[in-house]
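Report on the following structure.
Yeah, one chain of the complex is gone here, protein chain that is, but the others are all in their spots.
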Amino acid sequence: MALVTSTLTNGILRVVLCNARKRNPLSSEALNQLECAFRTASDKSCRAVVITAEGPVFSAGHDLRELKSLDPQKQYELFARCGSLMNSLRHLEVPVLAAVEGLAAAAGCQLVAACDMAVAGPEARFSLPGASVGLFCSAPSVPVVRCVGQKAAAFMLYTGTNIDAIQALRFGLISHRAESNEALGALVEDIVQDIARKPKDVISLGKRFLQREAKVQEVRSYEDAARVMADNLQLKNGKEGLESFVEKRHPHWQ
Amino acid sequence: MALVTSTLTNGILRVVLCNARKRNPLSSEALNQLECAFRTASDKSCRAVVITAEGPVFSAGHDLRELKSLDPQKQYELFARCGSLMNSLRHLEVPVLAAVEGLAAAAGCQLVAACDMAVAGPEARFSLPGASVGLFCSAPSVPVVRCVGQKAAAFMLYTGTNIDAIQALRFGLISHRAESNEALGALVEDIVQDIARKPKDVISLGKRFLQREAKVQEVRSYEDAARVMADNLQLKNGKEGLESFVEKRHPHWQ
Partner (left out) sequence: MALVTSTLTNGILRVVLCNARKRNPLSSEALNQLECAFRTASDKSCRAVVITAEGPVFSAGHDLRELKSLDPQKQYELFARCGSLMNSLRHLEVPVLAAVEGLAAAAGCQLVAACDMAVAGPEARFSLPGASVGLFCSAPSVPVVRCVGQKAAAFMLYTGTNIDAIQALRFGLISHRAESNEALGALVEDIVQDIARKPKDVISLGKRFLQREAKVQEVRSYEDAARVMADNLQLKNGKEGLESFVEKRHPHWQ
């Protein structure tokens, strides 16, 4: 049964959580299908990944019925696999964008936070309510606290309250809030087309740099950056970029 | 003389700075009384700590008259003790919430930043004005810069300007701004009741995880989180949570 659909068209890999009836849970099978979908991101033609969901719930997080049915070792393996999947998004060659129209809860909220970029419509909601069912949202907190800071993360984790898109924007969980779902769709297209117009190897080089620099101090990052930028200019696309700029013509990317 | 009152009622430890006439300074004696008050947070029945203050000043920070009267070694000991007290809030078993109606200055602002959560009323103000009296707010900057980021922290530290609750919300020093002090009171009750409805051991486990993860990189935190979540499900309250969810009944927490 398809819990996730994915299509790669015009360079954009669109991954859709499509188990709306069950609130798009991140069950073992859904994680399987997501892993499989994200593998397509390594296709030569792929330029960006967009994750959306059908129905009023983007994702309700783990499937608690499934969790209950597993023995402790299998529960651990499921959590570890979910964490690996989230972390793997940072290592895809292309940028990953979450576009949220509904409720992203627990591991669903984690998925949004784990994407490179996140935008939302007016009805989007975000929550980390695990403690209400006796399971603290420890893993979801990993990327969320790095987006929203400690005060907002603590509020979400200890109270389980839904926050709306205005708060999510203020806290830094999303970078943009669209006024309608139509406007959200247009914003997503703008973002992916902006990316697609740029040379792929340069975007990938940049994404790798951002991952490295998240792990080191500023002065180390500056040293790394000078080398990365000099190497960037030795790429064919780096040379073509400067040449086309100086010659006042459109660049021809490889 | 009572500089701080504290009452533990219905699981909520309410700590009130009550030396309004002197602007609630964090004198040695006030630190003593705060330490003493926070010890009650380890009471089995305690579920959350709320810190408020009487009068128009939440806390003006250190008592400069007292500081002046101390020899250098005693000054150092006072600063070290104040830092330890602030840091100890992160290690209480239960969440700590600051609810600010007035001015929180210098070490008073540090106290707000050092709490897990912070909310404020419309008249709240925050400042780090120490340099104006020749004593840079170095220690207050420790938790403040981690909440508000470097641009906002530098502005507060170098200029000493009061910021209002709208700015404090934008900067991330507080997570919510209430439109009136009545609304602030209602918000505080909502937050503590939300916490009190959840199982205590699960909240404590979560708080410990958040402290650990503030010290490590994202990928390490993910690994830690999988183990923490699997262990969480082995708690009696973890099992009861999943069972009650599947059986569609209210959980009975231990």
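Every chain is named by a letter (A and B) in the order it is written, and numbering of its residues begins at 1.
Quick note on the criterion: a residue touches a chain if its C-beta (ideal position, glycine included) is under 8 Å from a C-beta of that chain, and two chains touch if they have at least 3 such contacts.
Since this is a predicted model, take the numbers as computed values, not measurements.
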Candidates A:P25, A:P95 or A:G160 - the one touching the absent chain: A:P95
Residue, one of A:G11, A:P122, A:G185 or A:P251, that touches the chain absent here: A:P251
Where the missing chain touches subunit A, by residue: 95, 116-118, 146-147, 169-170, 172-176, 190-191, 194-195, 197-199, 202-203, 205-206, 209-210, 213-214, 217-219, 221-223, 225-230, 232-235, 237-246, 251, 253
Footprint left on subunit B by the chain that the document does not show: 64-65, 67-68, 72, 75-76, 79-80, 82-84, 86-87, 131-139, 141-143, 145-146, 149-155, 157-161, 170-171, 214-215
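Everything that follows uses one rule, which is that only the chains that are shown with their structure count from here on.
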Subunit A and subunit B, separation of their C-alpha mean positions in angstrom: 31
